[in-house]
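What follows is a set of notes on a single structure, which appears directly below.
For this view, one protein chain was removed and the others were kept in their places.
Here is subunit A:
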Amino acid sequence: MSTSTAFAKARAEGRAALVGYLPAGFPDVEGSIAALRVMVESGCDVIEIGLPYSDPVMDGPIIQAAAQQALDAGIRTADVLRVVEAVAATGTPTLVMTYWNPVERYGVERFAQDLANAGGAGLITPDLTPDYAPEWIAAADERDLDKVFLVAPSSTDERIALTTAASRGFVYATGIMGVTGTKQATAAGVAPLIARTKALSPKGGADLPVGVGVGVSTGAQAADLAAYADGVIVGSAFVRTLLEHPGDRAAGLAALAALTEELAGGVRA
């Protein structure tokens, strides 16, 4: 299933899509595959797999800690692609969220090809904006990969138009001004950005769903935001759940399933 199909299916059901994030290699490579499969089984419509990076400037302490743990254990880019392959095999659209340097170092063409070969749907690029992305845009378009760029409350109308025109799959609206896992996004706070994004998207956003992430962690928030957004993206809350069960995999996965179900209930409320 493609990302846009997953969003369309949720829309047809009169609800928002639930997008869940975990970094690859956290708590370890096999552990991350098991955790992401639990998230798929428990109600995530789209999966984002984080590529751990040494200098993650958009991430708060929770995701930093998980990424650092993965790096300390020696995760490689090839391992991340292996996690993508395992999760994409479930049929759920699976994107990679990555800072730009690891892709550039791997080789943009090579990364795009290996991602496509692994069944990955595309990339979310928190520190790459369309005006600096010609190489990625060309490589993605050649292989029908999703290009998920970000818009923020501070974005000008001109930049929202530029970003939505270049995006494919969905456009990622940051719910707060800040990094992941710190402040809480509110529907009132993010509604103006969603409205602007819709209005400035090609064809009024008919082909480009808007997902809201950064600052979303509970079912109640998911329910509030689902009234405005096409998708609700959750990352730090999943990571925190696993961090809270360091020695007990089974308990961690059970807690992860419970959180996913709470959020999946939220987007259907």
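Basically, a contact is a pair of C-beta atoms (placed from the backbone, for glycine too) under 8 Å apart; a residue touches a chain by one contact, two chains touch by 3 or more; residues count from 1.
Everything that follows uses one rule, which is that contacts and distances are computed from a predicted model.
**Q** Missing chain's UniProt protein name, "RNA polymerase sigma factor", "ABC transporter ATP-binding protein", "Tryptophan synthase beta chain" or "Transport permease protein"?
**A** The record for the missing subunit names the protein "Tryptophan synthase beta chain".
**Q** Just name the one of A:F7, A:F26, A:W100 or A:F238 that touches the chain not displayed here.
**A** Selected residue, touching the omitted chain: A:W100.
**Q** Looking beyond the chains shown, say which of A:R11, A:R37, A:R82 or A:K183 touches the absent one.
**A** A:K183
**Q** Among A:T3, A:S42 or A:T77, choose the residue that contacts the chain missing from this document, as touch is defined above.
**A** A:T77
**Q** Can you list, in ascending order, the subunit A residues touching the missing chain?
**A** 53-58, 60-61, 64, 68, 71, 76-77, 100-106, 126-129, 131-132, 134-135, 149-156, 159, 163, 174, 176-179, 182-183
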